[in-house]
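For this depiction, one protein chain was excluded, whereas all remaining protein chains were kept in their positions.
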Amino acid sequence: MAVERFPVEASHILMFARSIGDSNPIYSDESHAGSTEVGSIIAPPTFAQASAQFDPDYFLRPKDGQKWFGSGGTASGTLVKDEDKDDSKSDDEKSGSSAGGLHAEQHFTYHRHLKPGDVLSAETKPGESWEKESKRAGVLKFSESITEYRDQTGELVVTARSVGVVTEKVIEQ
Amino acid sequence: MAVERFPVEASHILMFARSIGDSNPIYSDESHAGSTEVGSIIAPPTFAQASAQFDPDYFLRPKDGQKWFGSGGTASGTLVKDEDKDDSKSDDEKSGSSAGGLHAEQHFTYHRHLKPGDVLSAETKPGESWEKESKRAGVLKFSESITEYRDQTGELVVTARSVGVVTEKVIEQ
Amino acid sequence: MGLKADELNVGDSYSEVIVEDLTRTQIVQYAGASGDYNPVHSDEKFVTEVAGYPTVFAHGMLTMGMTGRMLTNYVGDGRLTYYGVRFVNQVWPGDTLTARAEVSEVREEDGQTLIDLTISTTNQDEKFVLTGNATARVD
Partner (left out) sequence: MGLKADELNVGDSYSEVIVEDLTRTQIVQYAGASGDYNPVHSDEKFVTEVAGYPTVFAHGMLTMGMTGRMLTNYVGDGRLTYYGVRFVNQVWPGDTLTARAEVSEVREEDGQTLIDLTISTTNQDEKFVLTGNATARVD
């Protein structure tokens, strides 16, 4: 992932805070925020993840002119040929990708907190990768990635470390 | 509806344009937009409707501390008592509201097009209301509302007329 | 760039496929952007078990938004002075929609040349899902 331009804007912070059920006015009310130690609206601690909105290649968002793997007329968009769009389900369809695994870990180090007006860029580098055996899920393949978020002055503001896992079998809890 | 402060921001316009499948760069690319007759990024023609995000009382958004009528553990959040949360479905639950009817008509008159940096306010007044008989759906109750969107200088920028309908029976097409 | 009045005639038309095989994900995207989180559009359990529909369906405003893309592609950016529609049938996941505009009048008003358009959007069964009108400034 490389995000060239991630503008942090107040309306996006409002929607993000609302979606995590956090009505703390530090995320939405300028005059309240101005009166606090922080001094301005800031973004909730996990907001950096919403940089996905500004990654032109982000794989978990449908893209213009490309087939999406979620359902439309049939259960999977990826596995149905254009000449064969109907509602029948084949075993083939059931083997469809569930989008490259699950999120196993997420870590953020805050050099400072994000605020409206920041225009960030983000660069992601691969980290370690490793495997584990699990009775419940078969072979687990873990891989790490490190993302550095910098502001418009080049200052490092947040470092994120993400670990993804691909499992052999579906885990239902 | 009254929306005191509807800030039109570029990231929100980007997400809105994307959701309607419109990759026209006039909605996202400042340098392209600057070179056009329009001169800046603008919002797509139906964007004013997203003022719902900034209406503190908007009834089609879950609100902190209030029960939501969509599903959680059971199919309807409205009709399940707290002491009786389980997965059984009763006929009572099936009579749950589907949120006050359907959208029948929507009209926008553009005095000018919305752009990032606008901070709008919106005031809604009820319009006409009327009834119709329909074989397919029983009695249809229509009601109109008129919303005026003004910018930070008080200038009227968009007038919206919305017609809602409540039907006696579910219409499946 | 707008359309040129002297190249336009009543009856001229333009159409576009505005969505192919509409996905449930696009409906979710529209909910997120517009702020209309009515569960009939994204909550399969609610919509089938409580509201009594066969599955989730699109916001009327999503169809109006997608139809608006056809319009602005035809008349140019920032040219609409009016856009209004009726939602005449529901739009479901899997639908492929085609939107069409036809010039119904070319006229002068307050020193501007305007065109009136008749709009319709149909699904893969040639059924209307939206009908409407628009007015745009032309050169």
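As written, the chain order gives the labels A, B and C, with residue 1 at the start of each chain.
Here, contacts are C-beta pairs under 8 Å (C-beta built on N, C-alpha and C of every residue); 3 or more make two chains touch, one makes a residue touch a chain.
Treat the numbers as computed from the prediction; the structure is a model and nothing was measured.
Colleague: Over the full complex, note down every shown chain the hidden chain is touching.
Modeller: When the full complex is considered, the omitted chain touches A, B, C.
Colleague: In the full complex, which of A:21, A:65 or A:126 touches the chain missing from this view?
Modeller: Within the whole complex, the residue contacting the unshown chain is A:21.
Colleague: Which listed residue, C:24, C:79 or C:100, touches the chain dropped from view?
Modeller: C:24
Colleague: Quick one: which of A:10, A:42 or A:157 touches the chain that's been left out?
Modeller: Of the listed residues, the one touching the omitted chain is A:42.
Colleague: Just name the one of A:109, A:134 or A:152 that touches the chain not displayed here.
Modeller: A:109
Colleague: Which subunit B residues would touch the chain omitted from the figure, given the whole complex?
Modeller: 15, 61-62, 68, 70-74, 77, 85
Colleague: Which subunit A residues would touch the chain omitted from the figure, given the whole complex?
Modeller: Those residues of subunit A that touch the unshown chain are 12, 15-16, 18-22, 24, 26, 36-38, 42, 44-46, 49-53, 58, 60-62, 68-71, 75-76, 79, 89, 93-94, 96, 98-99, 102-110, 113, 161, 170-173.
Colleague: Considering the whole complex, not just the chains shown, which residues of subunit C touch the missing one?
Modeller: For subunit C, the residues touching the absent chain are 23-25, 28-29, 31-33, 37, 39, 42-46, 55, 93.
In this text, only the chains that are shown with their structure count from here on.
Colleague: Taking each chain's centre as the average of its Cα atoms, which chain lies closest to the overall Cα centroid?
Modeller: B
Colleague: So what's the Cα centroid distance for subunit A and subunit B, whole Å?
Modeller: Subunit A and subunit B have C-alpha centres separated by 26 Å.
Colleague: For subunit A, give me the residues that contact two or more of the other chains.
Modeller: Each of 15, 61 in subunit A touches at least two other chains.
Colleague: If a residue has to touch 2 or more other chains to count, which residues of subunit C qualify?
Modeller: Where subunit C meets two or more other chains at a single residue, that happens at 26, 29, 32, 35.
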